[in-house]
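These notes concern the structure reproduced below.
Omission of a single protein chain aside, the complex is shown with its protein chains in their original locations.
Chain nomenclature is as follows: A and B, assigned in order of appearance, with residue numbering initiated at 1 for each chain independently.
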Amino acid sequence: MFSKQKPLWGKKKKLKSSYDVVLIGGGLHNLATAYYLAKEHGITDIAIIEKNYIGYGGAGRNTAIVRANQRTQHNVPLYKEALDLWPVLTKELDFNLMFNNCGNLNLLHSEAAMKAARMTIATAQFHGVESHLIDAKEAKKLVPSLNISDDITFPIHGAMFHPPGGIVRHDAVVWGLAKGAAQYGAEIHQQTEALAIGTKDGKVTSVTTSEGVINTKQVLISAGAYSAGLISGMLGIKLPISVLTIQAMVTQPLKPLLNHVVSSGAYHCYANQTLKGEIATGAHMDPWPNYTTLSTAHFIKHQAEALSEFLPCLKGLRFMRIWGGLADMTPDMAPILDGNDQFEGFFMNCGWGYFGFKSCSVAGKYMAEFMATNKCPDILKPFALKRYEEHKLMGETAALVNYSPDN
Amino acid sequence: MNRLNALPTLQIDPSRKISFIYRNKQYYGVEGDTVATALYSNGIRIFARSLKYHRPRGIYSLDGECSNTCMEVDGIPNVRCENTLLKDGMIVKEQNVVGSLENDRMSFIDKIDWMMPAGFYYSTMHKPAKIWPIAMKQIRKVAGLGVLSPEFKMTGKYDEIFPTADVCVIGGGPAGMSAALEASDKGLRVILLESRSVLGGFFEYRSHEYKEGQSYHDRAKELSAQVEGAEKIRVFTNASMIGTYNNNLVTGFQIGGKNDSFDERYMEIRAISVIVATGCIERPLLFENNERPGIMQMGCALRMAHTYGLVPGDTAVFSIGHDLGIETAICLHDLGVKIACVADIRKSGQASKLVAQLTERNIPFLTGWVATKAHGKKHIKKVTLATLEGRQPTNYDCDLLVASAGLTPLTSGITVAKGTVKYDGHTGCFLPDKMPAKMYAAGRIMGFDDALSIESSGRLAGCRAALDCEACSTTELSDAKNQLDGLPDPAAGCKLVIAPVEGRKSFICFDEDTTIKNINQAIEKGFDVPELIKRFTSAGTGPGQGGIPGHNLPLYVAKYQGMSDVSIRSTNVRPPVIPTLIATYAGSNHSMFKRTPMDEMQRNDGGIFRNIGVWQRARYFSSDLSCKNEIENVRSNVGILDGSTLGKFRIFGPDAVKALERVFVSDISKIKEGRIKYSAMCNDDGCVIDDGVLIKQGENDYYFTTSTGRAGSTIEWIRYHTRYDDWDFHMVNLTDSMGVINLSGPNARKVLEKIVDIDMSNTAFGFSEYKEFQLDSTIPVRCMRLGFVGELSYELHVPSSYMKTVWLMLGEAGKEYNIQNFGVEAQNVLRMEKCHIILGQESEQRTNLLDVGLGFLWNRNKTEAKTVGAVALRQAENDQTRLKLVAFKMENKGRAPRDGALIVDKKVRGYICTARDSFTLKEGVGMALVEGDLSKNGTRLEIYEDECGDDRIYGEVVPMPLYDPKGIRMKM
Partner (left out) sequence: MALTITCPICGKRNGYEFRFGGEEKGPRPVEKDLTPQSWCDYVHMNNCVAGVQEEWWFHKDGCGSWFSIYRDTTTNYEVEKMEVANNEQA
């Protein structure tokens, strides 16, 4: 710790003219894929192509919440494994990812929400994930600043408490995985833009970048919210994705006040305290597609209104900073992981919406297996693109699909 | 401490004392004081301890650009005391100390900084893994600044306003005022925001000469008098801009004064044009211990004296890079401060007039010199000055060091709206580059130093804004432009990035205790972009919003990397550009729910209400949440329910049927007058999004109902799906104008007959029929015989204004039968027993019309109607793996499972939608969604409940409906 500092992910290298695997997007999912391709499958001739700098997109903009209390049986095992991987990765990467498994408290504001939560909790418990339904008084014991009185817009009926969840330092995951992937020889090319994917006879042959053409047989696009536009632009494959801005904000730092992640669907609001002491909180999304990552006056106000109802002491805190990130939303709130379908050697990992952080390690792990073996791992099969035309939406949200992305 | 009390610039009234409590002792300030200046006048010099190293911190900027004076005031943590007006009885406390500010037992950390290189927490504390949870707890304790009690209750009044204007001017200094005057002279409505309590900005606190015989201060007064007198300018003082957005939305907040009805109020201003005239802040000088108490910026020292009457020290040294520093030295000298030395970083370029004034006063003046190190543990005692190359280090004793590398424009108003700034080698500043549409910069923000140029640039911006509002001619605009062109351009700025030091204790960010050494370490680790360095070192992410490191960080990184001027990029600034209370943002936060006409009466009857969609509805009528009495009364007698929240619509016009055929799955053309048609709408996936009844009222004229939740989007939905068709039809949303009373139970007819004078017999008014009649020859009623709860049932649609009357009539008529209220939960159980579904409860994203057993509603032959959902239904209808809705009862008279329990075998196969221990059927029953192969009658269902461990309960699929399978009761 006291030695001279060394570059975390190696020195800058010149882009070669061919790689075994090209990963487009320098975010968490591709860094994880590169790491596992190298570590588990011995594939180390990898180029990660990033237009800006690693972690520029959703990786650096999310509020770092992790949990495994999803709604359906296809998702729960995936997120459970992801949750179990944080301590493992901390050790493997020798990089402190600062996993704080403080538990997630999801507030419920109606009998209907309690019922819906019970199904989610039963699904979690059935898969060995700890999660419990608790009443308002128990919730108040966990979070003393909660307002459980009846005189708020959405009085609190109870909560879903999920102890194994929590928060992970998102930037650390980016840097740790970059370090891990680079150690095995994967090359990270920042400020390099992927421009086109070359195909011949239904097979991937090359990737054209701003720094030159790369010959390759396998390419994976996992560029967060930019994926759908890239995939449709480069290969003409349209996806059921809407790219929306999602905003998050932090208050000034404070001594410990919130010991759990608190969230509320009815208020469209979550709040947790970072290790630095800021209360990080987020709103739902601006319901129209855009790529701006701009924050709005509307949502920071909304957030203040929500917080001042169910965590009224926070009225005495000051917001310090709001920012926006992009989320690629699918109609069923579940991702699209697919490959070797439209083109041999073309893989995609996208549509994570605002769940991309929680899942990055495990998605990377199985996409690496998919690419190395050319066989889709069972756990990823339900996430194929075909499900939309087969009328088999995943049901990760109960909400019905409308004409707009505001599901 | 004695106050200067004869200065024209003073904003305090030394004769009016204000008392406050600090560390449990009573202190006094004077009217006009901030909390910080009041404390300072009482001899307090250390206001805070820094976040990481617990270094002592004092007044530095007097503008809240760092956390140096963050304290707890009246229970609110992190209050920037230098921006907070002192009020009588305030309770002020220190933060983030163990012991006291003077003697903080945590201050030893300052000595072990070598153990904490940039990002050290990423490479430590995780080996072995079990240390981390312990270490994390400690980190949490030492991190953070203030303390907020979970029981804290905000007092005070918070308000919000949403004004509009032609032009919004941000900043009430000379440029902003000139701009506002120019725009208002052209007849435009102007809003002017000034964050301080008085207009005047950069001129306001300065006593030097603006022009022959007039001081800057006098000029500020002159301009502000004009502004205050201008009818079309609405001035908001104590009002800070916190965000700017495209399409010229400006947000801010205003702090209320004595005579205001609010403590703070949120402001959201929509203007046609925006002028940003926010001036400059100062660029911190980087040298060792550059943030010791006793070190201040130029404007800070000058305002301490001129605005608050506080002499900031006895013996002062100046290490500055701007003429304002020289001016300050002269002013302080004239107020009795001994000036040991003025060391100007610039080798030349000083205003000769100012240099002459220094000479007149025998103040030692060095050029090309800079402070390299401050000495003194808790307060500055002496300072080392050296040449820019670090030679000839010389110590000067002092108790005040005015240190500032120069000015830097406050461009956040431009950049948060996605305008850009560009590094300018001449001024050494980031100057506005690409401006957002209809936004203009004015004054010092553009690099201007000269007083006349500042004002002239304001007038030009005013003209530009007026042109957007079509209130300015191009001649007027070019005149304004020519006038500015004839005035001095921006002066060359000081370009020193850092004093010649190694940087271990040179703080680039005070809030996060980030040193120059930390920045070096981050760059060596591979973090080469300022944005990434910010993340890795936290520099610029503290309460000061990047004010202190905002300029220095990109410049230092560029210097370290040997970059050219052109490629220097500034770091991002994000709203709110000033930390803003959540209470202020929330403003007059209020919740809005719709209430039915029966709301009050039902509450008087003991109704327990819940939010359902946008409505409040009575869910229970007793504390028995199983609703036994309510249910049994409907089954055996008669109950009354308020169904006013149902969506109610009229659709008419030549193409009304076509529109209905597009969205409803049934064949609408077959509906007969006097009959009720139950039907459903699907989305394109074939999922049921709504169900309701339709009634034909005439040719191409229908009345229909929707569920409570969908009423708000029904018209939108129908128009959406017909938007290409150019059909001629009209819709009226009658939801709020019509109330609904549901009268259900075997005695329903007897009750209704007493108030209705038409034949209500089963033959005259049968099940599924519709009648219109009047009560008391006055009240129009639309009456439907329906059977949602499975009993004889009438649904009365009544104009909302008559609802209470009809309700009372029915209550009176039903008295002999002991008619009773029933609520939403009782209805839920009653209809579940009848296996009538509620959308969202027995359906979800994975279920379509067929899956939930409503396939009989679908007319598959009307393909030309292009009915929404029909294609998906056809494509999916033979898929046996889909979820299907079934009814079940529990084995061996067992209890009903809880709603949301799972159906499992080795994996999850479905779940319980609604299940209850039925009082009517005397057993546990319910409905569940299960995978197709489990849907046959007689199938055993293994039920997994939350918290059940290894225990399972079992049910059996049975035919639907559970109650009264032949439907005799609702047809009787």
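Following the convention adopted for this analysis, a residue touches a chain if its C-beta (ideal position, glycine included) is under 8 Å from a C-beta of that chain, and two chains touch if they have at least 3 such contacts.
Model, not experiment: these values are computed from the prediction.
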{"item": "Where the missing chain makes contact, among the chains that are shown", "value": "A, B"}
{"item": "Omitted-chain contact residue, chosen from A:18, A:149, A:290 or A:373", "value": "A:290"}
{"item": "Residue in contact with the excluded chain [from B:608, B:715, B:755 or B:958]", "value": "B:715"}
{"item": "Touch criterion as defined above, residue of B:209, B:260 or B:684 at the omitted chain", "value": "B:684"}
{"item": "Residue, one of A:8, A:228 or A:314, that touches the chain absent here", "value": "A:228"}
{"item": "Chain A residues that touch the omitted chain in the full complex", "value": "226, 228-229, 232, 238-243, 245, 286-292, 294-298, 328, 331, 388-391, 401, 403-406"}
{"item": "Missing-partner contacts on chain B, residue numbers", "value": "245-249, 270, 437, 684-685, 715-716, 719-721, 723-725, 863, 866, 870-872, 875"}
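We take it that only the chains that are shown with their structure count from here on.
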{"item": "Whole-Å gap separating chain A and chain B, where each centre is the average of the chain's CA atoms", "value": "23"}
{"item": "Of all residues in chain A, those that touch chain B in their complex", "value": "1-2, 4-10, 53, 55, 60, 72-73, 87, 90-91, 94-100, 109-112, 115-123, 125-126, 132-133, 144-145, 152-154, 169, 171-172, 175-176, 251-257, 273, 275-277, 294-297, 300-301, 303-305, 307-309, 312-323, 332, 390-395, 397-403"}
{"item": "List of chain B residues in touch with chain A within their complex", "value": "51, 70, 75-78, 114-115, 117-118, 120-127, 129, 132, 136, 139-141, 143-154, 243, 245-246, 249, 251, 266, 268, 418, 521, 524-526, 529, 531-532, 535-536, 538, 541-543, 545, 574-576, 579-587, 589, 591, 593, 610-612, 619, 683-687, 689, 720, 825, 840-841, 844-846, 848, 872, 875-876, 879, 898-902, 904, 907-908, 911, 944-947"}
